[in-house]
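What you see is the complex with one protein chain gone and the rest in place.
Let's turn to chain A:
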Amino acid sequence: MFTQFFGSYLLNNKIVSDEQLIEALEISKQTRVKLGVLAINAGYMTAEQIDEVHDIQATVDKKIGDIAVDMGYITSSQVNELLSSQKTGYLSLGQALVDKGYMNNAQFEKSINDYKNENKIEYITKNVEQNEKIDEIFNRFFNFNPSPNTKFYSEYISLLFRNIVRFIGDDFIPLKASIIQNYFSDLLVTQEITGDFNAFIAISCTEKSFISLASRFANENFTKLNEYVNASVGEFLNLQDGLFSVNISNEKGIELDLEPQHIHNKIELNNLNNAYLIPVSFTFGKIDFIISSKNPLIN
C-alpha cells in the first residue's frame, strides 16, 4: 500500500501527472529496479553522484556499480547488499518514472526523502506494507474530522483499501479526498450500514470503469453493462461492508447491520452529511467512493 500512497504524494506535489503516474504504475511490475534508485533510496549515494557515474559509464565499458566503487562513492559490499535486497513496489514505481523520463534522479531523491520524513519512516521494507505505519499514513492522508458520526471512517477506509488490493488489484493511486454535500452520478451502487454506527456508502464511476471493476472482482471478462456487472460491483461493496461489520464487532463489540445494495442510474445525492468523496485512480479508470454518516436525498 505504501507504493500507492507514495504515488499519490508525487501527484499531489505535482512532481508527475496523473497520466504519467498511471502509465508508470502499469509498467512497474515489469520494471527492473537499478542500482541508482536503490542507492538513492538507501541513502548510500546522492542523485548527483549517480548522474556523474552515468555520465562516465557512457564513455567506458564498465558496470555502474564498479564505477561507483572506483570513485569511492559506495563500497562493493553495499552494492551487493542493494542488488540482493528485496524490491518493494514503490521502488519499481520510482524506477519506471525515471526510465520514462517523467522524473530525474534528483527529483526521486528529494521526493522519497521528503516522503519518508513526513511520515517518519526510516527504512521501508516489505513489512512496512503490513505494519502500523500504514495506518498512520492513512490517517495523515485522509485526516477525517473527528466526530461521533465519523468515528469509524478511518477503519472503514483502511479496510476498503486492503480489500481493493485483495479483490481488485494494486494498480491504483488514491487521490485527494474532499468533503461533499451533493454528488451527481451516472452509475452508482449504494449500501447502508445501520446500528450504533450509521453510514451510507456509494461506489460511482463511468460505465466503462464500472465494467472493468466488475470484471476484476468477478474474475470474468465482462464487455457490456448487464445484471452480472451490477451484481459484481454490488457484491464487492457488500463484502467490504460485511467484513467491516465483522471487524467492528470483533474489535469494538458493536453489532452492525446491512441493508441490501441498490443500483442507480443518473441520480443526484443531496444533503450528504459528514460525507467524504474518495476518488481512486485505477489503471482502467477512476472510481469514486463516498462515505456519508446519513442517507442522502436521492433525486
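Going forward, contacts are C-beta pairs under 8 Å (C-beta built on N, C-alpha and C of every residue); 3 or more make two chains touch, one makes a residue touch a chain; residues count from 1.
Convention: contacts and distances are computed from a predicted model.
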Listed names "SigB/SigF/SigG family RNA polymerase sigma factor", "Xanthine dehydrogenase family protein subunit M", "Two-component system chemotaxis response regulator CheY" or "ABC transporter permease subunit", with the criterion being the UniProt name of the chain not displayed: "Two-component system chemotaxis response regulator CheY"
Residue, one of A:19, A:118, A:186 or A:259, that touches the chain absent here: A:259
Option from A:106, A:175 or A:243 whose C-beta touches the chain left out: A:243
Hidden partner chain, residues of chain A it touches: 167, 218, 227-228, 231-232, 234-235, 238-239, 241-243, 245-246, 249-250, 255-260
